[in-house]
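Presenting subunit A:
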Amino acid sequence: MEFFELGKISLLIGFGLIVLGFWGILSQKNIIKIILSFTIMETGVNILIVSLGYVKGKTAPIIDSAVEQGANHSVLGQVVDPVPQALVLTAIVIGFGTTALLLAYAMKLFKAKRTLQINNFNDLKW
Partner candidate 1 sequence: MSIYLKLGATLLGFLIVLNWGMLMSAIFRKIVARLAGRHGIPFYQPWIDLLKNIGIRTTLTHGVMFYLGPIFRFTGALGMFLFMPALFGSDLWANFSFQGDIVLILYFQLFGMLGMALGAGEGGHPHSTIGITRGLAQHAAIELPLTLGIIALAIQYQTLSLNEIIAAQQGGMANWSIFTNPVAGAAILLAALGAMGHSPFNLVKAPNEIPIGPPTEYHSTYLGVLMSSGAVLHVMEAALFMNLLFGGATSWPEFILKTFLIYFYSVFVGAVFPRFRIEQSVVWFFKIPLALGILAILLISF
Partner candidate 2 sequence: MVDPIYIIAAALGVGFAIGILGNIGRNFAGGLTLATIAFMSFVSAQWFAGFYFGNVSSSYIFTAGFQPPLSINLLMGAEEAFLTFIVNLLGLLGGIYLFVNFKRKGRNAFVIYLVLLMGFNVVIMTRDIFNLFVFLEITSIATAGLILIEKGNRAVGAGFKYLLATSIISSMLLIGIIFAYFYTGTLNIDMIIESNLRYMVGGPIIIFLILISAILELKPFPANGWGLDVYEGAHQGFSAIVSAGTATASLYMLYKLLPIASPEWSYYIALLGAVTFIGANLLGVKQRFARRVLAYSSVGQLGLLMLILGLRGFLGPNVNYVFFGILITNILAKTGFFWLVGIVKANEIKEWAIIRRKPFLLFLMGVFIFALVGFPPFPSFFSKWTFVMDLANHGLFGWISVIIIGSFLEAVYLMRWFGYAVKSEDDYKFDFKIQIHKITPIIILTALLFVIGYFTAQFTETGAMINFIPLLFVAVLYFADALPIWVKNTIAILGMGIYFYFTYPQLDNLRLIFEVIFIIGGILTLIAGYNYKGKRQGFYPVALLMFAGLAAIIEAQTTLEFFYGWELMTAGSYFLIIRGKKSMPHALSYMLFSLGGAYALLMAFSIANIGVVFPSLDILNNIANYPVWAYGLLLAGFLTKTASVGLHIWLPGAHGEAESDVSPMVSAILLKAGVFGVLLTLIGMGQSTYDLGTLAYILGWVGAITVFVGNLGAVFQEDAKRLLAYSSIGQLGYIVFAFAIMTHLGWLTGFTYTINHFMYKAVLFLTIGAVVLRVGTHNMYEMGGLIKRMPLAFIAVLIGIIALSGVPPLSGFTGKWLFYNAVIEKGWYFQGVLVFFSGGLAFLYLYRLIQTVFLGQLKDNLRNVKEISFWFLIPIYVLIIGLMVFAAMPQLVLQPLGTLIANYFPNNQLVWEGSYAYTAIGHWTGTGVMISIMVMFLGTLLLVKLSTRKAHKLKQFDIVFSGERPHRPETTHVAHNMYAGFYKAVWPFTLPAVETFWNWISDFIHETAGFVRRIYSGNGQAYMLHIVLFIIIMFFITIGGTI
Partner candidate 3 sequence: MNDKINEMLQRSAQNANQSEKSFIRPEDEEREVIAPDGSTIKINPIYDYFSGKKPQEEKPLNGVVEKFLNWARAESIWVLGFGTGCGSIEIPPLMTPRFDAYRFGVQMRATPRQSNAFIISGYLSVKTLKRVIRSYEQMPSPKYVLALGSCTINGGMYYDSYSTINRLDKYIPVDVYIAGCMPRPEALLAGFMKLKELIKEGKAEKANEYARNFDEYKANQKKIIKDWNMPDYNW
Partner candidate 4 sequence: MKAIVQEITEKYNLQNAVFQRDNMAFVEVEKKFAIDLVTFLKDYHQFSHFVMMSCVDWIEDGQFQLLYLLHNPALKVDIGIKTYLNRTEPVMQSAHHLWKQIWTYQREIKEAFGIDFPGSPNVDENFVLEGWTEIPHMRRDFDTAAYSEKTYFPREGRFTHDPATYMREKLYPNQPVTAKKNTNE
């Protein structure tokens, strides 16, 4: 039954969100919904990053009271892999940046053609 243990579940959720996000981008006609589904995908990826760093039975990589420090105790043995969590921070910031810019675009697109349907913005073609 280890299939349903914590690490795997979060992986599945992450992949699920990514697929959901992709589906949203490809199917929704409204730009805001596209941006929303993009953020869903973004969070899916972030969950994936974090869940990959999970080590069963280890605690968060913050050296505080929950982790015994001591001469012979190596902290690494007790904590989960810290690098993915560092990476996820940057990924979230970048995700945030992109979404902000997308929303700014959505605003300008709306101002341009008073509509948010993606199909109306295909003037540069062929």
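Candidate entries met the following condition: all candidates are chains of the complex that A comes from, given by their letters.
Following the convention adopted for this analysis, a contact is a pair of C-beta atoms (placed from the backbone, for glycine too) under 8 Å apart; a residue touches a chain by one contact, two chains touch by 3 or more; residues count from 1.
Note that the structure is a prediction, hence the values are computed from the model and not measured.
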Touching candidate - 1, 2, 3 or 4 - for subunit A as found in this complex: 2
Parts of subunit A lying in touch with candidate 2, wherever the complex brings them together: 18, 22, 25-26, 29, 31, 34, 38, 41-42, 45, 48-49, 52, 83-84, 87, 90-91, 94, 97-98, 101-102, 104-106, 108-109, 111-113, 118-119, 121-126
